[in-house]
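One protein chain omitted, others in place.
So, subunit A:
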Amino acid sequence: MKYIDEFQNPDLAGRLLDEIRATVTRPWALMEVCGGQTHSIIRHGIDQLLPPEIELIHGPGCPVCVTPLEMIDKALEIASRPGVIFCSFGDMLRVPGTGRDLFQVRGQGGDVRVVYSPLDALRIAEQNPDREVVFFGIGFETTAPPNAMTVHQARKRNIRNFSLLVSHVRVPPAIDAIMRSPECRVQGFLAAGHVCSVMGTAEYPELARRHQVPIVVTGFEPLDILEGVRRTVLQLERGERTVENAYQRAVTAEGNPAAQAMLSDVFEVADRAWRGIGVIPDSGWRLSARYRDHDAEHRFSVEGIDTREPAECRSGEVLQGLLKPNECEAFGTTCTPRSPLGATMVSSEGACAAYYLYRRLDAGTPGQRPPASARTASGTPSPVTASLEGSPLA
């Protein structure tokens, strides 16, 4: 357990926190872009350990949450068709469309299958030549290259009964859209580490310059996040506004060139709708003309679905960092993970789910620590919170 002890060492966390406290002289609002980071922050109570001047705003980086309702409804429609095997990552099963979810479609006789990798869906297509196999291709720059490779392989191996329902999104245009919003309060970004593992950091200097905002590439573990915060605050206090890489063990400046090459072969940049936010120009991908015959939207007629967003769901504001989940009227009352109004409550990376899971129930008590009974989804207490509790840090 040597590594764990080092990684979660309260002394190391304490040293970073001391440095942050010594650096900060006034309030700063930072946005962590990635939903994985949001969960890590809430799970470990990192926002509560930081000095009160620093506010962490949760960004739109949960792929499930930003998938527009219209795409969910298209998925449900295709999955209900006879002769279709609909494949998806497990995260999408309980995301509500208009009136139902994939879990219910399966209960009603739809052949919905969960796969670990998109290549598993391709194998299913190969084994079932008389069926149409559709894979739900959602996600950011981390997930798009695997899906691109799968379509490429389908074409190369002439597997014609495989298609992709594409709802891929890109992070940099979302950062740009957030900064352009008149209501934006964000002064620094913790960029999503694994997105940068693929894309590198080339897209960020222009954003940092244009919006005069520091962007620090940050990982997911508690110490990664504290280090990302430390570097961002240091820049802000010094009046610097540049791009830094605080996740060097997994991110290089150039990213993964092979993955980038496949992305630009299979996909082309396109406008995309983000749930609750609306259309952001150039913020996503669609299949390029060469691969259009593997596009499920072209293969299946899924137009004219009556899509209805629940009026009381404010996930769009949560995704833009304008509202904390526990400030929403529906949070924890009419909206729970058991009967969610929106994807932010049901997704394993959703901000509302994080607040619910870790008992951040009341908007008026931001400093409240998770009770001792707070447990992770698998029933394990958070070791970092546990290790910090009772220490001088807590």
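Just so we're on the same page, contacts are C-beta pairs under 8 Å (C-beta built on N, C-alpha and C of every residue); 3 or more make two chains touch, one makes a residue touch a chain; residues count from 1.
Throughout what follows, contacts and distances are computed from a predicted model.
Taking the options "Sugar ABC transporter permease", "HypC/HybG/HupF family hydrogenase formation chaperone", "NAD(P)H oxidoreductase" or "Acetyl-/propionyl-coenzyme A carboxylase alpha chain" in turn, only "HypC/HybG/HupF family hydrogenase formation chaperone" matches the UniProt protein name of the chain that is not displayed. Within the whole complex, the absent chain has one touching residue among A:Gln48, A:Thr142 or A:Gln187, and that is A:Thr142. Remark: the omitted chain is touched by one listed residue; of A:Glu77, A:Asp91 or A:Glu244 this is A:Asp91. Only one of the listed residues, A:Ala13, A:Ile85 or A:Val198, touches the absent chain: A:Val198.
Residue A:Ser117 is the one among A:Ser117, A:Ser181, A:Gln212 or A:Ser264 that touches the chain missing from this view. Think of the hidden chain as still there; on subunit A it touches residues 1, 3-4, 6-8, 34-36, 43, 61-64, 89-91, 93-94, 103, 114, 116-120, 139-140, 142-143, 145-146, 149, 153, 156-157, 192, 194, 197-198, 220-221, 249-252, 256, 258-259, 262, 332-333, 336-338, 348-349, 361-362, 376-380, 382-383.
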